[in-house]
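With one protein chain held back, the other chains of the complex are shown just where they sit.
Labels for the chains are A and B, by order of writing; each one numbers its residues from 1.
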Amino acid sequence: MSEQMAAPRPVNAERRLILKSLTVVGITSFGLTGGSAWSAFADDAPTWPHDAFKQKSLDAALKALYGKGFEPSDKVALDVPEIAENGAVVPVAVTASLPGVTSVAILIPANPFTLAAYYKVPVGTDASVSCRLKMAKTSTVIAVAEAGGKLYGASKDVKVTLGGCGG
Amino acid sequence: MIRKLLAAFAVLCAGAIVSAHAADKIDPAADLKAFQAYFKQQFPAVPLDDFVNGPYAVNKGMRAQWESIMQFPPYDFALDAGKTLFNTPFKNGKTYASCFPHKGVGIRQDYPQFDAKTGEVVTLELAINRCRAANGEASLNYETGPMDSIVAYMAETSRGKRFDIKVPKDPRALAAYQNGKQYFYSRRGQLNFSCASCHVTAAGKRMRGDILAPALGILASFPIYRSDWGSMGTVPRRFTSCNSQVRAVALKPDDKAYRDLEYFLTYMGNGLPVAGPGTRP
Partner (left out) sequence: MANTIRVRAVANGDSIEVQSLIQHPMDSGFVKDKKGNLIPPHYIEVVTFEHAGKVVFSAFWGPAVSKDPYLKFTFKGGKKGDPLKISWIDNEGQKDSLDGKIL
């Protein structure tokens, strides 16, 4: 798995096959143990969640990434604009004021692929991240934080319109 | 009935033209006073200096996004590239510093300027290409590429300095200024918009998803990284794209009309601070 971060693989397909099979194993082991999908792998091997990034619905993306849904929580603060100034660059900030957060994910259901970004939060790092995301059109933006084996989330609507300048 | 109206309108126009010629006085200083007073009256809550931030000065939701993006501006790469390009000698060993006063550092607020020798308005982009030509180098594309990085760097060295465009009492300079002013207020294109249609009459209002920036100080943050472009662009880039967007035929980026327009528009923002490079939607 650590080889994922080493020399670039000449064939993308081969890499995807390996990632895919690893992901399948991960989900299977999750089903048995009920723990985090990533506990099956060494902590220092950042495997890109290929399957989760392929999903086109909120449920499917959450299932692929976490194997569970989220419960709404006011402890997950999601900062997004009401009307995006440009759908290509939408500032998104998530802060989870929960103890023991191990990861944060941002999902945009109206995008071609639902999962936008996923962040692993080691012990000692704040459960807080700011980034800039693309939104294809008006959508709900959902932020989830995983803590103590449960998933907590918040959602907000962001309007994305056509620029007036056309072109 | 319509003929009567048209006739009355023609008389009105003729009268206006006659009286304009009778006055026969191009008065940039008076124009500037009126221009700035108009926007101060339209947007009383906006501090004068803030107009350089365009839509962000007149819309809270946009401003919050801008402040977030400005934590680490996307023009950072262009700025560094520009500094390197600016300091890299030409094949003959000279640098841009040899073409500009103060070695080209901290001078952005003086452009565009009227060149008495050639009788034309010289924008910073034109000055850069003239410098290159004088030193045996090929011209740079006016709209994007190395040009926007160099201009970004030069603008950054002037950040905060007050624009100080001069329109000398040379009839050619006054004519160029007036030409730019007329361009600004003239309708064009299938959509029949003038610059003023959006940036004076509808300033601060929405045009679909965009908030229209007031014309006052609208060029002060150039060159800009536009999220829409995903890259940097100069004033000429914005002029050509704006022309296309109102379905008018875009001119060549270094066209006299654009330089005169930039002359007029930048002069209208005299006293406001250089805020470039900048970011826009």
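Operating definition for what follows: a contact is a pair of C-beta atoms (placed from the backbone, for glycine too) under 8 Å apart; a residue touches a chain by one contact, two chains touch by 3 or more.
Worth saying up front: this structure is predicted, and the values here are computed from it rather than measured.
Within the entire complex, contacts from the absent chain reach the displayed chains A, B. The hidden chain makes contact, of the residues A:Ala64, A:Ala96 or A:Ala116, with A:Ala116. Even with one chain removed from view, chain B keeps its contact list with that chain: residues 69, 71-72, 74, 76-77, 80-81, 227, 230. The set of chain A residues touching the chain not shown comprises 4-5, 8-9, 12, 15, 43-44, 46, 48-49, 53, 88-90, 93, 108, 111-113, 115-122, 124-126, 128-136.
Criterion: only the chains that are shown with their structure count from here on.
Chain A makes touch with chain B in their complex at residues 81-86, 88-91, 93, 130, 132, 160-167.
The touching residues of chain B, counted against chain A in their complex, run 55, 61-62, 64-66, 68-69, 71, 74, 206-212, 227-228, 230, 241-242, 244-245, 281.
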